[in-house]
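Yeah, one chain of the complex is gone here, protein chain that is, but the others are all in their spots.
Note that the chains are named A and B in the order they appear, and that numbering of residues resets to 1 at the start of each chain.
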Amino acid sequence: MKSYRQELWFNTRRRREYLNLTPQVEECLQKSGIREGLCLVNAMHITASVFINDNESGLHQDFETWLEKLAPEQPHSQYHHNGAEDNADAHLKRQVMGREVVVAITDGKLDFGPWEQIFYGEFDGGRRKRVLVKIIGE
Amino acid sequence: MKSYRQELWFNTRRRREYLNLTPQVEECLQKSGIREGLCLVNAMHITASVFINDNESGLHQDFETWLEKLAPEQPHSQYHHNGAEDNADAHLKRQVMGREVVVAITDGKLDFGPWEQIFYGEFDGGRRKRVLVKIIGE
Partner (left out) sequence: MKSYRQELWFNTRRRREYLNLTPQVEECLQKSGIREGLCLVNAMHITASVFINDNESGLHQDFETWLEKLAPEQPHSQYHHNGAEDNADAHLKRQVMGREVVVAITDGKLDFGPWEQIFYGEFDGGRRKRVLVKIIGE
């Protein structure tokens, strides 16, 4: 069994933002030399998500509106967690969107359907954050 | 390390529907010959889910009502994504229900608690869709 590990780092300008990680994960896979296996991609922070959905900017605007409806940022005082912080909403949004994805590796490629793309969802940005890519297989 | 890959195809009649995949995943596992490892089952489309919950039709009706409350289909015009499409709600519902499950394989079986069953959740049906089963282990 082979394994490969790499961290991807980001610093978003806005509090909430979506970044397409697919090219960087494909690059990790190339470097790993693994042809058959599983690839885990997870946020290493608890106010961010890694998820698979459509690479369409209208949908990303819909995510913003929808997540603000399900777990509004304001008022900060509505959350117990916000005694010393102001990011309780980001911890909740991350639960809806998920921490991680596991992707099959087949014949040296991410084994994806036609529209699947991997995104980093930032919900408390403006500081450096990282994503872990771990691939096992052979 | 051994690996096994199979696609499962569906064509639902209704826009939203739940299908029990457990027997088909068990069949994949038998064919794989793998006794110890991990089994990934994921939707290959971004308006559908694979998840584990109860095989109980009343609960599936509750999912329908609940997901329509959290991410209503209508009016289509409420979503930016629906400029050219009408399935933004399906992309959101899929985030709540999840893209994939990872199941332990122990002694040649899906290592499940008493009520765990694997479901395909379709949120934009009426066309052919597929699920990927990838098993690694030995």
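Some notes on this structure:
Everything below uses one rule, namely that a contact is a pair of C-beta atoms (placed from the backbone, for glycine too) under 8 Å apart; a residue touches a chain by one contact, two chains touch by 3 or more.
Keep in mind that this is a model prediction, so the values were computed, not measured.
Within the set A:15, A:35 or A:81, the residue that contacts the chain not displayed is A:81. The set of chain B residues touching the chain not shown comprises 1, 36-38, 51-54, 56-59, 61-63, 66, 70, 96-98, 101-104, 106, 111-116, 136-138. Although one chain is not drawn, its touching partners on chain A can still be listed: residues 1, 3, 5, 38, 40, 42-46, 70-71, 79-83, 88, 91-92, 94-96, 98-100, 102, 130, 132, 134, 136.
Keep in mind that, in the parts below, only the chains that are shown with their structure count from here on.
As a whole-number value, the distance joining the C-alpha centres of chain A and chain B reads 20 Å.
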